[in-house]
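What follows is one structure encoded as structure tokens, with my remarks underneath.
Note that one protein chain is taken out, while the other chains of the complex remain in position.
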Amino acid sequence: MSYASVLIQFLNGLASASSLFLIAAGLSLIFGVTRVVNFAHGSLFMLGMYLAVALAPGVGFWLAVPLAALAVGAFGAVAESLLLRRLYRAPELLQLLATFALVLVIKDFALWAWGPEDILGPRAPGLAGAVTIAGQRFPAYDLFLIALGPAVLGTLWFLLKRTRWGMLVRAATQDRDMASALGVNQKGLFTAVFGLGALLAGLGGALQIPREPATLGVDLQVISDAFVVVVVGGLGSIPGAFLAALLIGEIKSFCIGLGFSKLTLVAEFVVMAAVLVLRPWGLLGKVRAEVRGAGALEPPLRLPSRGALLGLAALFAALALLPALHAGYTLVLLTDVLLFALFAVSLHFIMGPGGLHSFGHAAYFGLGAYGAGLLVHKASASMGAALLAGPWLAALGAAAFGWFCVRLSGVYLAMLTLAFAQITWSIAFQWDAVTGGSNGIVGIWPSPWLSGKTAYYYLTLAACAAGIALLWRVCYSPFGYALRAGRDSPLRADAIGIDVRALQWAAFTFAGFFAGLAGALYAFSKGSISPETLSIPRSVDGLVMVLLGGIQTLTGPVWGAALLTWLQDAVARGVDYWRAVIGGVILALVLAFPQGAAGFLRERFAR
Amino acid sequence: MTVLAVKDLSKSFGAVHAVHGVSFSLAAGELLAMIGPNGAGKSTCFNLLNGQLAPDAGAIELDGRSIAGLAPRDIWHLGVGRTFQITATFGSMSVRENVQVALLSHRRRLWSLLPLAARHGCAEADALLARVGMLEQAERPCALLAYGDLKRVELAVALASRPRLLLMDEPTAGMAPAERDALMRLTTALARDENVAVLFTEHDMDVVFTHADRVIVLAGGALIAEGTPQAVRADTRVREIYLGGADD
Partner (left out) sequence: MKLPLLLAALLAAGSALGQPVKIGELNSYKVFPAFLEPYRKGMELALEEINAAGGAAGRRLELVIRDDGGTPGDAVRVAEELISREKVDVLMGTFASHVGLAVSNLAAQRKILFVASEPLTDKLVWDNGNRYTFRLRPSTYMQTAMLVPEAAKLNKRRWAIVYPNYEYGQSATASFKKLLAAAQPGVQFVAEQAPPLGKIDAGAVVQALIDAKPDAIFSSLFAADLQKFVREGNTRGLFTGVAVFNLLAGEPEYLDPLKDETPQGWWVTGYPWQAITTSEHTKFRDAYRKRWNDYPRQGSVVGYAAVYTVATAVRRAGSADTEKLVEAMKGLEMQTPFGPIVWRALDHQSTMGAYVGQLARKGSEGSMVNWRFADGARFLPSDGEVKALRKE
């Protein structure tokens, strides 16, 4: 690279950093104060883009940008006050489920309102051309963006440090309970912060339209970038977000400049994993007061009543008898339901009793699938051998990643699991020679005697029922109790001789094994695998299943898996805007039963 | 019989000597109060004993065996029970289960995957709960207990390992006077019956002088007085610190 191109790539990095910062700042602000992991932040960004593209022809670009930002801000405030406000006392992460539902609804809304085609916005009037820097042409608009980043940082700094409102925000970020005790009006503050965060996301989106088209896929692309920046910078730290945006913008820019463009697929996640391992609170983040008493308390785990056991046995018997009555597609769907149930139960095992919130559980599902697939494909192993051995690859992966993950807690842990999952994904995606790259591996079918739908269904039923039963049983064992003890009070657990980390590590690996078993079963049921089996959406599906069913119940994940799989199947078949319908159903369920479906039923019948 | 022997214990944080050359010992069945103004080094001293911190120098011996620098969980396994200034229990478990987990840990059974934890040691757990007066509430989740009751649960949990030594950090903080007295009387009875040595820190001098067998006084990280409550109360240096000092 010549000096000129180093300079230009540096400026490119700065321009990207400004864009990243705008969206990450809002996310960080929202998380800092409300502790909501706002999955819909990328959707707000996308709304900002579409609104600006739609408004620009009428009112001009420079007016369209602030109008779009304000509109998105107003939408955010309304969404907070109508939806999220009702959920702050629900079990942790339920707000995340609600924001995920918003993602689905907003995506279909955008499709309905603006149609399927990409819309390339206008260039910014006055800054449409290029300026010559070091003999190279550089977009004038990018210079504007480079200046805007620090300007927004300065404005936010002033707002937070020099105004009374900002003082309240900072107080709430430091210690929400203390702020509340001091008489801060939490409701108003939360709404305002959410609105401001949404406004920043909308602004970030609107400002992108001279650089990229408004597309329906941008929401999910942006959200993972934003998470990374926020976590690397330190949750709740605006200057941290700025620094992290700079870091990641420059790293990507120079990866490309130096000819390592393939690394950009995963660079940010490698950075995030490294930061979380070496400096868990982020570059400029602070160790913060835990939120005390937030969320609903989990009731003690009672041994299931005879009736409940009989019910489960009857369910199992019904599932076992079903093929005698019906041998069609229902068996295919139930096979999916069963293995996703095992996947969800394994995730719940670490999330519920373990208190380890994993956003990257698909990594182990996928490793199990790839383990089995590779054994069949590369080593010509029999199906039985592959099914038995595949999950061990998942367990191995879980043991390796888990060793780092259990050293963290809360959202940091969740983000590290996500980073590891993305790194695994990118290896599967790019290691053509072994994994088949983006196409994956095809031709992984069960042995002939198991290849019929009915036979494979029985295999899945037996394996999943056994796996689920074992995971549940372990919850009642001394190990399960010790795990919950470590979650409830690490201090007390330590003081009565419990090695919390070792237990959590073991639990992580154990759960990884069963996720891998589900993945291996999945591979043989589909006949092929691709990197999609360890992608973020698969992890999110697992989360949704657990949260939908109710994280505080044992059986919840099974119902959640059944409900989501059935919804995805039935609604996608019958309805055009099926994503919005699923989002709507999730929202309705979340608002009606904040404890999850199974939790609701338990509460009803416990009285 | 000496249970705990501390010799020349020191710990610095940078240039600050938080604990400096502290020595004392504690016998089975004895209640020793550790007092001193804020910043005297009580918390550091406590954390050195329970394993949260490792000492820079000095020895800590439990029944003649060095425990200095061991991890808290290892120290517990050697027979040191703890209660916290702000109670720490397992909120999602019943009172009995809290004790059962401690019993399981004591027996190193936590890694077994198949037995039912709730069936383990019910009788022993109930006996311990009866001892602290919590048997009636054995089924209740800890998250729903009153503060004073939580303190009793912590005592039962601490006793589950049949400890030689009980470390109690501000055991009566946040309690009403009547409750304080009851808790300390219970503690005294347990110490005598089970032959457990008890070391506690305390701000409330009424509690100290009523219930401690012996008192040690820390100031500026050093031990400045030691003796019976009466002797310590009469000690001029102690009087100076407490009556002349502005910080307490």
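Order of writing sets the labels: A and B. Residues in every chain begin at 1.
By definition in this document, contacts are C-beta pairs under 8 Å (C-beta built on N, C-alpha and C of every residue); 3 or more make two chains touch, one makes a residue touch a chain.
Nothing here was measured: the structure is a model prediction, and the numbers come from that model.
Asker: Missing chain touches which shown chains?
Answerer: It touches the following shown chains in the full complex: A.
Asker: Decide which residue listed in A:Thr155, A:Ser382 or A:Ser438 touches the omitted chain of the complex.
Answerer: If we include the chain that is not displayed, A:Ser438 is the one touching it.
Asker: Decide which residue listed in A:Arg85, A:Arg170 or A:Arg211 touches the omitted chain of the complex.
Answerer: A:Arg211
Asker: Touch as defined at the start, partner being the missing chain; which of A:Arg89, A:Lys262, A:Arg279 or A:Lys378 qualifies?
Answerer: Missing-chain contact among the listed residues: A:Lys262.
Asker: With the missing chain put back, which residues of subunit A would touch it? List them for me.
Answerer: Within subunit A, the residues that touch the unshown chain are 1-2, 5, 8-9, 12-13, 15-16, 111, 116-120, 123, 129-130, 136-139, 142, 210-213, 215-218, 221, 252-253, 256-257, 259, 261-262, 264-265, 328-329, 332-333, 336, 429-430, 432, 437-440, 442-443, 445, 451, 453, 522, 525-530, 532-533, 537, 568-569, 572-573, 578-579.
The rule is short, and it goes like this: only the chains that are shown with their structure count from here on.
Asker: Give every residue of subunit A touching subunit B within the complex, in rising order.
Answerer: Against subunit B, the touching part of subunit A is residues 297-301, 303, 473-474, 476-482, 484-485, 487-489, 491-499, 503, 506.
Asker: Where on subunit B does subunit A make contact in their complex?
Answerer: Within the complex, subunit B touches subunit A at residues 50, 71-74, 76-77, 82, 84, 88-94, 97, 100-102, 104-106, 109-118, 120, 141, 143, 157, 160-161.
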